[in-house]
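For this view, one protein chain was removed and the others were kept in their places.
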Amino acid sequence: MLSTKFSPMSKEEVDRKWWEIGDFFRRNSLWMLMYCTGCCAIELPPAMTSAYDMERLGMGPMATPRQADVLLVTGYLSLKTLRRLIYTYEQMSEPKYIVGFGSCTINGGIYHDSHAVINQLNKYVPVDVFVAGCMPNTEAVMNGFVDLMDLIKNKKANGWKDYHERYDWYLANQKAALGEVRVHDEFHE
Amino acid sequence: MTNSMSNIEFTTDLVESKFSVLSTEVVDKYQVSFEVKKEDVHSLLSLLKSSGWIQLSYLSAVDWPLDNEFEVVYIVFNWDKAVHIQIRTRVDRETPSINSILPIFPGCKYYEREAHEFFGIKFPGNPDHEKQLILEEWDDLPPLRKDFDPRAYSDKKFSKMEYKNDFVNTNGEVSKQDARTKRYDDIDKLRTGGKK
Partner (left out) sequence: MIDILLMILTGIGVAFFGFVLQTSIAGVNRKVVARVQKRYGPKWYQEFLDIFKLLSKRSVTHGWIFDFGVIMALGVIIGTAMFMPLTSSFMAFDGYDNFFIFVYLIAVGMLGMAMSASGSGNPLASIGVMRALTTMLAYEVPFMIVVLTIIKLTGTSSLSEIGLFQQVAGNSWFLIALPIGGIVAVMALMGMLGKKPFETYIAPAEIASGPMVEYGGKQLGMLFIMHEITVFIEVSLFVHLFLGGAENIVLFIVKYFVVYTILNIISSVYGRFKIDQVVLFFYKWPLIMAITQAFIAIYLGWVI
């Protein structure tokens, strides 16, 4: 027999419900910040324009890190770029996600033995979705975005929480590769 | 076409009449290379600048570890005659140093910083030449020297992806890579008569 008595939800349950509602909005309106470091960036114009039309999924390019939800790292990252990428990532407002493009972000790709290019992006910043390929074709890129939406729906896109929890680990990796994360150059000082 | 050839001749005459050139190489009809002594570089560049080669296109270096020397290359460009001139000179590899050409071409400031960063050549006269430009917080040999091993540096500094064995073998089949390695080993064994 069904009880008609009103049973108040616990605070955790209310929070969870709100979070699910928020997830619905977040996954249907992903705003991208394109950090076009490498050649994979050339796959984004066909994904955005009339061939594949990313906007029908609610995605669109944004101008600054503060406004964006997804950071697209398209290609290899030199040490100098990684330093700026960490700045950019930490400026984004939460919840935030990272999509890594191409083999270069997974294992170094064709730059695996270069003195200036890092090999694994997810040692330094938390990556939610990798799109493999050198370079990935546009269907793979679109599929990566749909995967990210599924991950958000299933509450598995928790890279930004991981960055909070294991910040010491990420910072140690960053320091091992970069020496110091702070940018020192004559144009910023 | 004859015009450009006469340009090359004009340039060669101009340089060789006034300086002792170690070797001249006409790369193609738009480019000529002179190798001069280290002391002559500044006066030669001043002469070229006053004769119309007003733009310093590039300044870089080449490493010759067997000669124990660096070759510093200056490329200047003329906007009226279609000739690039390369001025090459050799400096010692152990204590590489050559005076800056900042008074002649102020645009060399960043090229000299770059050359110092990638080869370790010092440019006295350029106050900024030891500042970092492209490599930030570099902690090893200058990376474009031939005795620098980028792969060893990369292995030491950056963590690599670790592949598990079962990640490579799908469906329990022998991987093609393993079969290939075994075949090569067999061939080696046949060649060496079973000895390793």
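We just call them A and B in the order they show up, numbering each chain from 1.
Please note the rule applied: a residue touches a chain if its C-beta (ideal position, glycine included) is under 8 Å from a C-beta of that chain, and two chains touch if they have at least 3 such contacts.
Keep in mind that this is a model prediction, so the values were computed, not measured.
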{"item": "Touch partners, limited to displayed chains, of the chain removed from view", "value": "A"}
{"item": "Candidate in contact with the missing chain, chosen from A:G58, A:G133 or A:G179", "value": "A:G58"}
{"item": "Residues in chain A touching the chain absent from view", "value": "21-22, 25-26, 28-29, 31, 49-50, 53, 55-58, 61-69, 92-95"}
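What we mean here is this: only the chains that are shown with their structure count from here on.
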{"item": "Averaged-CA centre spacing for the pair chain B and chain A, given as whole angstrom", "value": "37"}
{"item": "Parts of chain A lying in touch with chain B, wherever the complex brings them together", "value": "79-80, 83, 106-108, 112-120, 123, 173, 176-180, 183-186"}
{"item": "Chain A contact footprint on chain B (complex, rising order)", "value": "131-132, 134-137, 139-140, 143, 148, 150-151, 153-154, 157-161"}
